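Only a single protein chain was left out; the remaining protein chains are all shown in position.
In order of appearance the chains are A, B and C, and numbering begins at 1 in each one.
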Amino acid sequence: MTVEETIKKDIETTFGELVRVEIERKHRVRAYTPRNMVLPMLAYLKQRGFHQFTLLTCVDWIKDGKFELVYNLYSLNYNVHVLISTKINRDKATMPTAINVYEMAFDYEREIHEMFGVEFEGHPRLDEFLLEDWKGIPPMRKDFDTRKYVEEKYGMKDLTKELFTRKEQPYRGPGSNG
Amino acid sequence: MSILYFFLYLLLVTIIGLLYMGAARKITAHIQNRYGPPVYQPILDVLKLFAKKDTASHGIMHSLGPVIAYTGIAATLLFLPLGNHTPLLHFNGDLFVVLYLLVVGPLGMALGAGESANSNATIGIARALSMMLGYEIIFFMATLPVFYHYGTASIYRVIQAQGAFPDWAAILFPISFIAGLFALQGLMGEKPFELVVAPHEIASGPMVEYGGKYLGLLQIWHAVGIIVETGLFVDIFFGPQSILWFFAGTFIVFFATVIVNAVMPRFRIEQAVRFYWGLPLLLSILGILQVYIWR
Amino acid sequence: MAMFYLLLLLVLVGIVSFVLGPIKVLRNIIAFLGAVTAFFYFLTNIKPGLIYSLNIRVYNVHFEAGFSSMFFGVIITALFIIFLIASFHEENDGAYYLFAYLTLTGALAVLFAKDLISFFFFFETMSLFSFLMVLKGKSDTSFRSAFKYLVWSVFGGYAFLMGTFLKVYYTHSVMIGDISYLAGGVKLLILILLLAPFAVKAALMPFHLWAPDAYKDSKDTFTVFFSGGLSKIGVFGYFLVLFKVFTEIAVKYPYFLKAFAWLGAITAALSGIYAFMQDDAKKLLAYSSISQLGYVAVGFGIYTHFSVVAALFHALGHAVFESLLFLVVAGVYYRTKTTDLRKMGGLIKRMPLSFIGLLFGIIATSGIPPTIGFPSKWLLYEALILKGDLLLTSLVFFASITAFLYSYKLVHGIFLGKLHEEHKNVKEAPLGYAFGTVVLLVPLLVLGIIPGLVIKPIDYIVRFYLKPELGYNLANMNTPLGHVNFPVVGLVMGLTFALSLFIYLIAGKSYRAEQTDNYTATEAIDEDFELHYAGEFYGFMKKAFGRPLTWSFEKILNAFLKLFSFLGEVARGFYMGDARVYLFYVIAFFALLAYLMGGKL
Partner (left out) sequence: MKLFKFAQSRSLWMMHFCTGCGAVELPPTMTSRFDMERFGIIPMATPRQSDLLLITGYLTVKTLKRVVRAYEQMPTPRYVIGFGSCTINGGMYWDSYNVIKKLELYIPVDLYINGCMPRPEAIIDAFLKLREMIDKGEANAWKKYIENYEWYKKNQAEVFDVEKWSLKK
């Protein structure tokens, strides 16, 4: 049995039906978890040997009305990443903070709070982090219309229009709608 | 009439000092395999700085700081004999007058920079003053045997007491001469003792809040300072020279410091002070012992 | 008679101001008029060579006014007036003025005393009342500091008394007179014992421990007189002992003088280092004062004509600039209620006159021309090189470099930098302080440019004892080594300053930037941003010096204290045991006896 399979089995036996674990590829195990199971799982994995909190990121599933939070843990012993993803409601998104388990989560949670507007309950310092004087909806949400914002704020109307007329299909880069 | 002569003399030495600075930049550039600016570049810089229209000042002392700095160095210059050339106030020139007048410049700059309240400036000044505990004392101890040997404290008389080439103090007191060279490097503020300015570290230290004409005054202060510092060294160690040879001598000494400057990294402050209290201090004490043995 | 009247006047004025204690205005007027009267009485009626003896039944108190007493007397009395005027701004009771006047009486009487017993008596009077003055100081630690001062003074005083007894025993005379003819060791012992109280007063290095605390904790205006005036008694004592009591010291004990000079240089250098590590303005100045008095000791130690002239001139200079610095700091304390350098800053905009006072004060302290600090330093260096002790010269030069460090720290901490929020409405120091500042600035500059004005009286003091070597007139000074024309130095500086100012004025305009408009790596800062760094100013020097900087005499003394208390504990153990311990002693004694007897028992 490979390391990944062992870890998968361990998680499944510990948390039972509540989680769905997949081996995405070599060195990467992914666990889909309900919101309230995240912290127990982090705690479990930490004592299981996953000492490194690599990343906390967020995906905006606007059509489902969900945010997907992905906690990325890594173990130097096993050389395995465990991604814990959980979906939370998009409006009034809240999540208990993970800084009691992993101190590293401190800045990641601030960032997610700033960029997506997720409230981390129990986080001591959810204030201005990367942006300065930002008002309005957080910029990484998909309902934030970047182009409109840019047109209004930086006065780039002419240029974007020109871009649209020249190309038949509008360019859909990262951050644009849909 | 003599006042006009003073002013012309000062202007001339200032220009020569600026040309020395230009030469230093050129030499450094050539060492780094570059072409470098024209030699007269510092003169253009100073002209440009004086032409600046609105310069920020943080108060009266901040404005007067560079003025006092230039006062100090200009007064020192008038007391310094230029080799054999009949100096302006040689009858009055005395090592201690010169040494104490030399301090007026840094003090003025320190007072001015202090008022700007910039923390970089504060660090720079603290370093400048602490560095004096290193190089000033070594410079003083290196020159003491010479003055003691010739039985005078007057720079002019020390020059006259020395003879032609083999009779130089540099040859009579080689140990003190080497210690003096160490001290000169710090006195000129060149690397590895460039802690005061340190542009990459504390944003040019005391000069951080100075721009425009203030920086211009500080530039010409530095220019005259080069002549005075190397000139003092040449006077004490290289004996009587005609004015041309005097400037040649100062340029050679300056050239040496520039080359060291071009290839050296920078000390930390406590390293610099401790460095001076190591080998150079030992050398200068040996120099003093040498003169005792001779007597 | 005049001297007696003068002392009587001072005592009477002191008592009257004590009686008038609660009536402030009247008391102040009386105190002020008394001091001024005393000053002019001193100037007009007391001439060198005046002799007076007071017969108090069993003992004749002898007074004599010499050139040296005149010189120091004028300094002390003038400083007393400056102190008095400034002190009216403080909250003081009548007793304070009584003590102050009695301190002055003691000090002047010491200067006039001709026999050692009355000298001792007046010296102790001065010490006692100045102790009481320190006790009336401003802080909670005043008592401790004052007590420390008293202990050291008493130590010095009793050493003096012991020296007096020895001298009386060997020479059968209580008069201050020569002991050169005595036998070897006794002379030296008497010399050291007689010198001790003055070393304490002038804070020579092993005896300086009281000074920083006492200067810091005494009332600010009194410190002006305490540091500038009373320490002059120490210098006077050096002069007295080295020239009047032991005239042939240079022949008999040149090594003693050499040690004295080295001690002075070490005092100057070490105190300079301690000074620039202080974060409290008064403590910094206290160490600076000790350091400056070290030069005086060096001057006496070299014992040539112009070194002693330099020492006395430096004593005068010390009285001027150190008092000026203490006075300015007192004014600043009066307005800001702090002497902590870390809590001040930017006061130049609020207290310009005080700033000018402090600026010239530190220029003089550093010995930069054209101020009073320069001629004495110049003379001292000439004397040192002529004497040929180059290492000592280097040490003195080192000390004078430390002066740049601590004096810049002082002016930077108080006046330069950013104005703190709580000092936004601070006003210029009140009139009493301003008066003293202006008055002290006059000799500071005038004597720096024309030192000849006081070189002449000082020369009269010294030329009686040492072969005159110094050539001088009003403007020039000539030594075998060099020559300086001081007005020319001043003139050249003025001229070059005018030139620089001219360049400054014809160059482009400038505007006044806000304090927050500062290069902070282009970050926007607001008013309460900490821009001004004054504490730990030379913090990195701790790294450069390493451990030696952490050593101090206090630590050594504390180590002694621990050793003695340990020995005391051990000794106590011998006597305070119970019966079994004593039994053990007895048995041990017999066992030892048996061993020593070697079985013969």
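Quick note on the criterion: contacts are C-beta pairs under 8 Å (C-beta built on N, C-alpha and C of every residue); 3 or more make two chains touch, one makes a residue touch a chain.
For clarity, every value in this text was computed on a predicted model and none was experimentally measured.
The absent chain, not drawn in this view, touches the displayed chains A, B, C throughout the complex.
Of the candidate positions B:Arg25, B:Arg157, B:Lys191 or B:His222, contact with the unshown chain belongs to B:Arg25. Among the residues B:Met109, B:Val208 or B:Val253, only B:Val208 touches the chain that is left out of the figure.
From the options A:Thr57, A:Ser85 or A:Thr146, the residue with contact to the chain not on display is A:Thr146.
Those residues of subunit A that touch the chain absent from the view are 131-133, 139, 144, 146-147, 149-150, 153-156, 159-160, 173, 175-176. Residues of subunit C that touch the chain left out of the display are 511, 513-514, 517, 519, 522-524, 526.
What subunit B contributes to its contact with the hidden chain is residues 25, 29, 32-38, 41, 43-45, 47-48, 50-56, 199-200, 203-204, 207-212, 215.
Basically, only the chains that are shown with their structure count from here on.
Taken as a contact graph, with one node per protein chain and an edge wherever two chains touch, the assembly fits none of the named shapes, being neither a line, a ring, a star nor a complete graph. Comparing the CA-atom centres of all chains against that of subunit C, the greatest distance is found for A.
Spacing of subunit A relative to subunit B, judged by their CA centroids, is 61 angstrom. For subunit C, no residue reaches two or more other chains under the stated contact definition. Residues of subunit A in contact with at least two other chains: none. Note for the complex: subunit C touches subunit B at residues 345-346, 348-349, 355, 359, 363, 366-369, 374, 377-378, 381-382, 385, 388, 390-391, 393-394, 397-398, 401-402, 404-405, 408, 411-412, 416-418, 479-485, 488-489, 492-493, 495-497, 499-501, 503-504, 507-513, 515, 517-521, 531-533, 537-538, 540-541, 543-544. Contacts from subunit B toward subunit C in the complex involve residues 3, 6-7, 10, 50-61, 63, 66-68, 70-71, 74-75, 78-79, 89, 91-92, 94-97, 100-101, 103-104, 107, 110-111, 114-120, 122-123, 125-127, 129-130, 132-133, 136-137, 140-141, 144-145, 147-148, 151-154, 157, 203, 208-209, 212-214, 216-217, 269-270, 273-274, 284-285, 288, 291-292, 295.
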